[in-house]
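Let me begin by presenting the structure, written as structure tokens, before commenting on it.
Left out: one protein chain. Kept in place: all the others.
Labels run A and B following the written order; every chain starts at residue 1.
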Amino acid sequence: MMLLKEIAKVIGIAYEGPELEIKGMNTLLDALEHEISFVASSQYKADLENTKAAAVIVPLELITSVPESCMALPCEESYLKMAILSKYFTRPILDDKAPSPIIGKNSQISSKAHIENGAIIGDNCTILAGAYIGLHVRLGDNVTLHPNSSIYAYCEIGNDVIVHAGSVVGSDGFGFAHTKTGEHVKIHQNGNVVIEDDVEIGSNSTIDCAVFGSTMIKKGVKIDNLVQIGHNCVIGEYSIIVSQAGIAGSTTLGRNVVLGGQSAISGHLNIAPFTTFAGRSGATKNIKESGKTFAGFPLMEHRQWLRLQARIAKLLR
Amino acid sequence: MMLLKEIAKVIGIAYEGPELEIKGMNTLLDALEHEISFVASSQYKADLENTKAAAVIVPLELITSVPESCMALPCEESYLKMAILSKYFTRPILDDKAPSPIIGKNSQISSKAHIENGAIIGDNCTILAGAYIGLHVRLGDNVTLHPNSSIYAYCEIGNDVIVHAGSVVGSDGFGFAHTKTGEHVKIHQNGNVVIEDDVEIGSNSTIDCAVFGSTMIKKGVKIDNLVQIGHNCVIGEYSIIVSQAGIAGSTTLGRNVVLGGQSAISGHLNIAPFTTFAGRSGATKNIKESGKTFAGFPLMEHRQWLRLQARIAKLLR
Partner (left out) sequence: MMLLKEIAKVIGIAYEGPELEIKGMNTLLDALEHEISFVASSQYKADLENTKAAAVIVPLELITSVPESCMALPCEESYLKMAILSKYFTRPILDDKAPSPIIGKNSQISSKAHIENGAIIGDNCTILAGAYIGLHVRLGDNVTLHPNSSIYAYCEIGNDVIVHAGSVVGSDGFGFAHTKTGEHVKIHQNGNVVIEDDVEIGSNSTIDCAVFGSTMIKKGVKIDNLVQIGHNCVIGEYSIIVSQAGIAGSTTLGRNVVLGGQSAISGHLNIAPFTTFAGRSGATKNIKESGKTFAGFPLMEHRQWLRLQARIAKLLR
């Protein structure tokens, strides 16, 4: 909790309005009536007009779009100001006062695993040595955490999930605001990762938590080794992600998408269901039509890629 | 152990034959006389004709190739049925009744390492904090396991081996059968990884166990950081695999193969000895002639790749 006056001080703004108590930070559309939000560009003007946030960090040119119910904190570099403020709304990762973990029936927990307070673990789980279960994590039934896997605080894992050795669920998304002199200010990541039932995650893969809300790994997804999934991604049901593939932040895959080994998808994209990406392919645009197979970087339909390789081979003659 | 009648029930087949006790599951050629096997396509007809398995899950059209000594379990989707059944033949990863680990002379084991039952560790080993040694693992002499490395159950490691921090040896191969509605059924991986003498494995690399049999890392192989080696691969003596390279399942490298950084090899290939792959190259076909250097994706000889780049550069004029 923080007073709006204190917030204004932290981000270097004069504030003369009412003394509001702000309990959290969130996106324009998800902010509750005691939360603060921010807007960085006119692209989000409609969201700004509809926000329920108590206050908003806003560039001068958008100030007329702030709803009456919402206190405006007008400034330059609103994105940077949000990043500076995000530090004050981080959640704890350790809490002596949270209740002791609750462990379900028939769950085997190695004495060398570590479970933080507030965690709730279902029945028939197997938690091997070196596995880490963070503050307030929830695991369903029949979950296996292999050695030295790490589940960060606040993440939620469904039933029948396997996480192989060394994989990391819920590490901070890679988000920074930049100063004019080229320094980077961390945007503290306040979301989590939600993993649904029947998911398997290979060894040494990484799934970042959301900045706000949840990174989602939906039912039946299978992830291989050394895969990277960025913050706020949504991986559709039964998708398959082969080793060393990477998905940048805020990308949504439909169901049954297949990513070949070492392939990649840029951030903020939507990929239609049943899309297949060959190994090494790289997508930088939305895929709207479902069921197609792509290859190459830049990406093209697989049969076109084969034709292109034939043409390129001709260059050698 | 499972009765053949129970097996038939699990995979949804009517079975009226003799009550056989089945003790394991294996490939057609490796199955012993008390094991069950499977065949998914006519490509393996010759193997089927020569199997010693007690029983076989077989598509209807191959039923005439089943030897007399072998009970046929005819069905559709035999590969999927095998996956469903594989769950019943998994080995335990924890076993209270297995003997306590045996530790050789002069080996230093951190009190924060973890050694499961049945493990046998040689002389002069150094096992640092957070290292995990699974059930029935065998380590030779002079082995160093750096912090938070994980050796899964049943793996075998020779003498003078170094495994750096965070690396994972023996995690499950990435194998699934698929239902008609797009769900994935895990093929439980019953094999292990065998690492011969004088091997070094960098940090956060992953080597998957075999589905049956062993993934092999032969004598003197050197593996860098963040490398992926799929299930059932055989990495020939003195091969060098540079950082972020990946090898898909069931590929065999001859001796002294060199993989450059971020290169990749598809599954089920044979690579001749003394082959060199430049950084970023990607092989999708067998390499039969030894001693050549390749580059690019699609792969070509390195000198040809250089010529191609010159031609491509001309396109810009």
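Everything below uses one rule, namely that a residue touches a chain if its C-beta (ideal position, glycine included) is under 8 Å from a C-beta of that chain, and two chains touch if they have at least 3 such contacts.
All values derive from a computational prediction rather than experimental measurement.
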Touching residue (missing chain; options B:5, B:91, B:112 or B:292): B:112
Sole residue of B:81, B:146 or B:184 that reaches the chain not shown, by the stated touch rule: B:146
Hidden-chain contact residue, picked from the options B:119, B:169, B:226 or B:248: B:226
Touch residues of chain B, complete complex, unshown partner: 108, 110, 112, 126, 128-130, 146-148, 162, 164-166, 200, 202-204, 220, 222, 224-226, 238, 240, 242-244, 255-256, 261-262, 274, 279-280, 309, 312, 315-316
For chain A, residues in touch with the removed chain: 93-94, 112, 114, 130, 132, 134, 148-150, 152, 166-168, 171-172, 174, 176, 182-184, 186, 204-206, 208, 226, 228, 230, 244, 246, 248, 262, 264, 266, 282, 297-298, 304, 307-308, 311-312
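As a working rule, only the chains that are shown with their structure count from here on.
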Approximate Å spacing (C-alpha centroids) for the pair chain A, chain B: 32
